[in-house]
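This is the structure I have questions about; it appears just below.
Apart from one protein chain that is not included, each protein chain of the complex appears where it belongs.
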Amino acid sequence: MKKQPEMQGRVKSISYAKWGYIFIIPFFIVYILFTLVPQFLTVYNSFFENYRIGLTQVGPNYVGLENYKALFTPQSDGTILILKYTANTFILWIIGAIPQFVIAMLLAVFFTSGRLNIKGQGFFKTVIYMPNLIMAAAFSMLIYTLFSKVGPIQLFLEHQGIIDKTFDFFAYRVSVRGMIAFMNFIMWFGNTTIVLMAGIMGIDQSLFESATIDGANAWQVFFKVTLPLLMPIFVYCFITAMIGGIQMFDVPQVLTKGDGLPNETTRTLVMYLNRYLSGASRNYGAAGAISVIIFIMTGVLGFVVYKMLAAQYQEKRSAPKYHRRRQRGENA
Amino acid sequence: MKKLFTILIVALMLVSIVACQKPKPAEQGKVFNIYAWNEEFKGFFEKYYKVPEGVTVNWIINPSDNGVYQQKLDEALLNQANAAADDKIDMFLAEADYIGKYVESDYTMDVTSFGFKNASTQYEYTIKAASDSKGVCKGVSFQCCPAAVIYRKSIAKDVLGTDVPEEVQAAIDSWEKFDAVAAQAKEKGYYMTASFAETFRAFSNNCTKPWVDENNNLQFDDQITAWIEQTEKYVQNGYTLTAGVWDQEKTNEMFATGKTMCFFGPAWYYNFCMNNAMDPNDGCVGDWCIVKGPQAYFWGGTWLLAATGSDNTEMLKDIFETFTVNTDVLKSMVKDDNQYVNNTDVVKEFAEDPNYGNTNILDGQNDIAVFYELAKDIKWENHTNYDQILNEGLQNKLQEYFKGSVDKETAMKNFYNYVKEQYNNIIVPEA
Partner (left out) sequence: MSENTKGRIKLLLLRIVVYAILIILSALCLFFFYLMVVNASRSNAELAKGFTLIPSGNFFTNLKNAWNDASINIPRGMLNSLIIALSTAVLTTYFSALTAYGVHVYDFKGKNLIFTFIMAIMMIPAQVSALGFVQLMNKFNLTNNYIPLIIPGIAAPVVFFYMKQYMESVLPLDVIDAARVDGSSEFRTFNTIVLPMLKPAIAVQMIFSFVSSWNNYFIPALLLDKAELKTVPIMIAQLRSADYSKFDMGKVYMFILLAILPVMITYIILSKSIIKGVTAGSVKG
């Protein structure tokens, strides 16, 4: 113990900065080799005319912002397709994300609550995550058979006289969007629950104890201790869910057979992108432009959300952090 | 000294160029690469073709999901020139709806360049489909796909008072008559067809102009317009269901309990689409017959194309011959595999055989005889490289209109946008 002051002096004098660089090097090498180059190609492509007619390549010819202009050219009735698909994407994401977050937060608190002391946690935790294990394409197949015109739900409702034979779940915006949101909810709420739960369990238990001793009730503990400390993880959940939402593809693609039924109201941005990318023309120019637009949109939103939420938790965190430090000091 | 050296080098190069151009006996490769999207042809190949000793056959099978098959095939063809001899594609498979894309390109090879001659027994249209605009043939088809109207005898009896093929054919040998029968069927509580697109191929195969004109303008043939008008009427009057061609709602109509009189398809349709009709408990084997219907047409088919750069040309020739002129093989394919093969002599023999009849699904009718007559009328005309995507897109977008979820104008607008996204070079009416 005598040596401590001397050691501490040494610790301060040594610069550890180089270790920061060393630790992040593998990430960047791999990133540049496998991701940056293709991504750069994408942005580059967006300024070129570059597509195929059959097996004949047209371009690449530099066209400036033409690809972007084409995307924002209104139809004869005034709609701009890319804006329509953007709206679809957000609507689909939000109606699935609200129940996803509410339920996941509730479950995470239930599971970690010592007072509730839920039995069979292992079972419940396994089961709620299971839908995430099914491939989206296979899950869509299942939902499709359930709601198809000869599926059990249609037949049951027909039998009850609620709908007639001509009714079709896939002909209504509300029902198709509902199905997609439901699938996203079922597939992802378990995932979010686990992340939030791991976050709550990572919080120092003594904080909950001391809060309870101080006479805080369950609500107060949640809002004053759990939530502020969980904020970084919550921000992670929210932003990644949002990115996932903007990139929504498999579920609506398979469920509506790529068409975004009805009347393209469930067609998302990436479905739009996919038609250019793997469509017959391999129109890399248009695909590149849509990609760049999606990227800018995600980036702006991501940063706004991050800054907003991060600012909030950094304020709230200062108190508990101090509290924790003090406690650790006492233990030592 | 330097000059001499240069001259020597130049001379050497010249010699080597000349040597390369000299036709030398083609050395045959040891690896034969075949691109395919499923194992249908692989089955026939392994059953009927004897691979020469010392040659390994590589099947590169990529599912057609998400366009993966064509995507990978295209990449491989574009790289063909740089690929090592054993990695080059020797042969690949293509369907009727997009064969033009490959046939018209330099990535497929003239079959006469390796000594294959089309036989007079091959169906003319299968040769035309595999030939480019200059008439150079690049491959062969191992099947021929004349298509017919497959009807339920019991329903025909109830609606028309007869289930005899000749009389049924007389009742539906034009679209006017077909429509009239549809109305009769409706009165008796039946559907004429089970899918809004059931009759599509019968119309689209008889188009008199291609989907896209020489200036790349999208154009609607009268046959397509006629199909749209007919379907509008059928849906409105309840003559048909609004299911897609492959939907369960349609195939359920093939059970004994089904209420639909007519289905449209070629020989492969039995096995591919009519499993429900052949169900041992709920099916109705023997309650079916086939007739020509309102107009002759064909549907589908798989072609084998020779890839430029193949070093196994002798084997290519062998394979092509096996599946077009080897009568032992072809007879066995008809008898054992339910195929309608691409050899007029072989199918004629079955058509004229009084002992031959289909009892797998039909009532013992000689369906080869019907198909044989129909196949005579098949023409390969007005096809474009765009057909697959345009036919599919039109059906999908109009289905929403027929189901009532959008008006016709919106459906057409969605179709035009779809075309623009798929083909940058096609000019569509202002959407």
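Should a chain be cited, it is by its letter among A and B, assigned in written order, with residues numbered from 1 in that chain.
The criterion applied here is as follows: contacts are C-beta pairs under 8 Å (C-beta built on N, C-alpha and C of every residue); 3 or more make two chains touch, one makes a residue touch a chain.
Nothing here was measured: the structure is a model prediction, and the numbers come from that model.
Peer 1: Give me the visible chains that the unshown chain touches, in label order.
Peer 2: A, B
Peer 1: Among B:63, B:115, B:238 or B:364, which residue is in contact with the omitted chain in the full complex?
Peer 2: Only one listed residue reaches the unshown chain, and that is B:63.
Peer 1: If you put the missing chain back, which residues of chain B would it touch?
Peer 2: So the residues of chain B touching the missing chain come out as 37-40, 42-43, 59-66, 68, 71-72, 75, 79, 248, 251-252, 255, 268, 271-272, 275-276, 279, 282.
Peer 1: In the full complex, which residues of chain A touch the absent chain?
Peer 2: Within chain A, the residues that touch the unshown chain are 4, 7-8, 11, 16-24, 26-28, 30-31, 34-39, 41-42, 45, 103, 106-107, 110, 115-116, 118, 122-139, 142, 145-146, 150-152, 186, 189-191, 194-195, 198-199, 201-206, 229-233, 235-236, 239-240, 243, 246-247, 249, 270, 273-274, 277-278, 284, 287, 291, 294-295, 298-299, 302-303, 306, 324-325, 328, 331.
Following the convention adopted for this analysis, only the chains that are shown with their structure count from here on.
Peer 1: Could you tell me the distance, in whole angstrom, between the mean C-alpha positions of chain A and chain B?
Peer 2: Computed value for the inter-centroid distance: 42 Å.
Peer 1: Of all residues in chain B, which touch chain A in the complex?
Peer 2: 66-67, 71, 74, 77-78, 100-102, 104-105, 107, 242-243, 247-249, 252, 385-386, 389, 396-397, 400, 403-406, 410, 413-414, 417-418, 421-425, 430-431
Peer 1: Can you list the chain A residues touching chain B in their complex?
Peer 2: 51, 53-56, 58, 75-77, 81, 145, 148-150, 166, 168, 171-172, 257, 259, 261-264, 272, 275-276, 278-281, 283, 286
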